[in-house]
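For this view, one protein chain was removed and the others were kept in their places.
Per-chain numbering from 1; labels A, B and C assigned in written order.
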Amino acid sequence: MDIYSWLQRDDSFHLIQMTPDLVKTMENNERLIFKSRDRDSSIFLCSDSKTFHIRKKNHSNTVIVLKHDKENAKAIGFASMDSELEPKVVSGSIDISDVPLFEETGEEFTDFVKRTNPPSFADLRAVSTASKTEFDVQWAELNGCEIDGHAVILGFNLVVSVLKTIITTLVAYDMDQEAFSATKLQERLEDIRPEFARTVLAQFATKTPAGYSLDKPKISRWFGLQVLRSTLAPVKEEDFLINWKDAFPAFFDVSIDIQSLVGSFVRPFPNMVQFYNSAGLPQDPVQRFKELFKIQASWSLEEMKPYVEDLNSRNLKLESFVMKYARRKRIGKNYVITRR
Amino acid sequence: EIVEAPIKNNENRIWVKYHEGFSDAVKKNIRWSDLF
Amino acid sequence: RREERNYNDFSGKRQDGLSKASSLQAKFQAVENIDRIDSVFEFNRYESGPKKIGWLVNMHATTVKSSESVSGVSGVDYYFLDEEGGNFKATVKYDPYFLLICKETMFAEAEEFLRKKLDTCLKKISRVEKEDLSLPNHLIGLNRTLLKLSFHSVSDLLEARRIMNPILDANKKATETKSVYSLSELSYNNILKSNGDDDYEDQKGRLMDASEALEDIREYDVPYHVRVSIDKDIRVGKWYIVEATDGEVNLIPDDKRIAFADPVVLAFDIETTKAPLKFPDSSVDQIMMISYMIDGEGFLITNREIISQDIEDFEYTPKPEYPGLFAIFNEKDEKALIERFFEHIRDAKPTVIATFNGDFFDWPFVEARAAYHDIDMFEEIGFAKDSEGEYKSTYCAHMDCYRWVKRDSYLPQGSQGLKAVTTVKLGYNPTELDPELMTPYAIEKPQVLSEYSVSDAVATYYLYYKYVHPFIFSLCTIIPLNPDEVLRKGTGTLCEMLLMVQAYQGGILLPNK
């Protein structure tokens, strides 16, 4: 056949690798949406179940896409490509910078909405670079709550007080902590807004065929957090562990593990821990690292990770990312991260 | 290396300049504005 | 002074132009400096405490201060990786020595003569028996007794050699004359006789001087660390139990462990500016980029004074089994680039640095550009050019993969460039860029230039990892040399080393070269 090419080829065409993961979402007829935080950020492709990070894979060959005109035994090239788009499965994330924090202060919710102007829950879901499933999981993790169609995040103290009420109610009514009915619980929680209870259950219980089951390690962690937050000054690690043990509601016994609190505390001095929240940290990486080293001179990657991983938008290996702003020194078998 | 095949005597000849090797090793992040 | 830092000095040449006292001071200063640098790279000296287990990764001759001798005693620093990923070094002291062939009947006189003659340097004289293959009757197992002269240090040994050389030369000349004389008689008896049982009298009947009894010197030119490695059976690439008792360190082979430990491997490559159609010149040209991989992680430092824009992180993965995720550091100028590179080397503490032709291009260029910015490369990372013109350090082997390509790869001359080697050995086509385009691309197409730059680092890293490393460190387990030497010495030298090991173990006297 004769082969032609347009003199001016059309560069609006792109080739995307139909990887098995992507094909699967298509087989399931999932909705696919390209998303990005803003016009200068990475591109993600979100389906109902997966999030793909889109990268460009360049090659050195000439690839021409042609339309084949079988009748006239010719083909005409209309596009020429030096790259393919490569979708790689990553974990999605929700950008909550516009979502207000709701604490129980006596303020009417309608007034709160007027004051803070929260995004609609549907919009938040629509713009998040996360698949539907991932969104739901992370929304629960964040204590996200949908009230009258608005997206808000429940404040820490509110969550803890709801959680305490739920636990004491379960204990008081002798309900099975590993298989209880949410409806029955709801009925016995008189003063608690159902949305709040829903949020707290989404975070601290798993749904099983037999009913809801409390996630004890997670609950343990939250009480640890509460103790950490209650003293802002550094405390001795052993004193902290004792206070943590004492913090649980009566007749509710769970084990504790300081590793579960990584990302919520720093070690300003040896053997001392201090609550440290990532929420107020600067978004600029240089400033962020500066802050972190101000509070703690030397870090393990594991303990630093929760404070910096959100900045690694290019999905670099975290070790390499950290090295852009800090020194990562090998000391024996371990690595420590220090100021540069 | 250039394997030239002029079909006419002007600068608009049609020919393939062969590449000794092939590489598709480079993968890059792209921005929204690069694609849309 | 830089030339003094020779870790592989086979020549035994003396550093001239310095008085003995100040050269001694300089020597101890150099040892202290090496200890300091080794400490920066976490090779602290193990001298006491519970025994340690380590994989021997490198070895270098050194001098240890001692009450026995003002000029110190010789030892070998052994560099180990432990099982937990840590490092340590241990120093084994050992007296250097050489052997003298002496007329059978005159040992006592010769010893007395030597003690007097060498009283400034000699530590000890003993007698050893060795099988001498040059004896006409060696097949029936006749051994030769030799004088073994031991010294506190290599410098004392060299001093002794200097004193002995004229004496031995004169004696050899005399023997030759005598042989000619004997041969002219064509008497079988005389020839046989002249080889062995001489009298106190020479041919002319003159009474012999004790100095004339010393016929020849043997095993005087074995490099010191090789000597220790052979005599104590210590090889790089093997595991040892290291014990220190009363300040004496002992290495006991740990034959249970066979698998190699994993050194931290850094492979790097630089891109420089250059004038059209000329070679880069480190007095005027600059480093534009340094790309490197450390244990499979990629990094690229750019010099933004030359490179027209910031480069963003990207991946260069020519094949799935050769992944390369690159983090980019965009630095404002060449000085910042060099500082960043040196800092990263100090932080990552590599025990192997791999290059492709680094001895002749990358290292001298980096060194010269660092010097231009008043940065002393040796002070910063412990690497410097040695007397062989090669770039070495104590704590870290420099594996110039080009050496392997030339000596061991069996690739034809025309296919010894990194591109050709990569295609043949790693099975992919690397990025190519006309050298004439590199400098203009720094401004016009910095992204293309950076892809090219990292492709060389990726190729060097995986070439080293897949071929050079297992080959060289396997050879190290049998050849009594350190990795830098095993990589660079000619095959003749390597074979000779193996013969020396066999000879020592068989109690055979080594013939002179």
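A few remarks follow.
Everything that follows uses one rule, which is that a residue touches a chain if its C-beta (ideal position, glycine included) is under 8 Å from a C-beta of that chain, and two chains touch if they have at least 3 such contacts.
Heads up, the rule we're going with is that contacts and distances are computed from a predicted model.
From the set "tRNA (adenine(58)-N(1))-methyltransferase non-catalytic subunit TRM6", "Mitochondrial import inner membrane translocase subunit", "DNA replication complex GINS protein SLD5" or "Chromosome transmission fidelity protein 8", the protein name that UniProt assigns to the chain left out of the figure is "Chromosome transmission fidelity protein 8". Listed by label, the shown chains that the missing chain touches in the whole complex are A, B. When you scan A:Gly77, A:Pro100, A:Gly211 or A:Pro306 for touch with the missing chain, the hit is A:Gly77.
Among A:His68, A:Lys236, A:Lys294 or A:Lys333, the one in contact with the hidden chain is A:His68. For subunit B, the residues in touch with the chain missing from this view are 3, 5-8, 10-19, 22, 32, 35-36. Where subunit A meets the omitted chain, the residues involved are 1-8, 10, 12-20, 23, 26-27, 29, 31-39, 45, 60-70, 75-78, 80, 84, 95, 126-127.
Keep this in mind: only the chains that are shown with their structure count from here on.
Across B-C and A-B, the chain pair carrying more C-beta contacts is A-B.
If each chain is reduced to the centroid of its CA atoms, subunit A and subunit C end up 53 Å from each other. Chain centres here are Cα averages; for subunit B and subunit C they lie 48 Å apart. Subunit A and subunit B have Cα centroids separated by 42 Å.
Of all residues in subunit A, those touching 2 or more other chains are 55, 60, 314, listed in ascending order.
Each of residues 21-23, 26-29 in subunit B touches at least two other chains. Within the complex formed with subunit A, the residues of subunit B that make contact are 19, 21-24, 26-36. Only residues 312-318, 324, 423, 428-432, 451, 455, 458 of subunit C touch subunit B when the two sit together in their complex.
On subunit A, the positions that touch subunit C within their shared complex are 55, 60, 314, 316-317, 319-321, 323-324, 327-333, 340.
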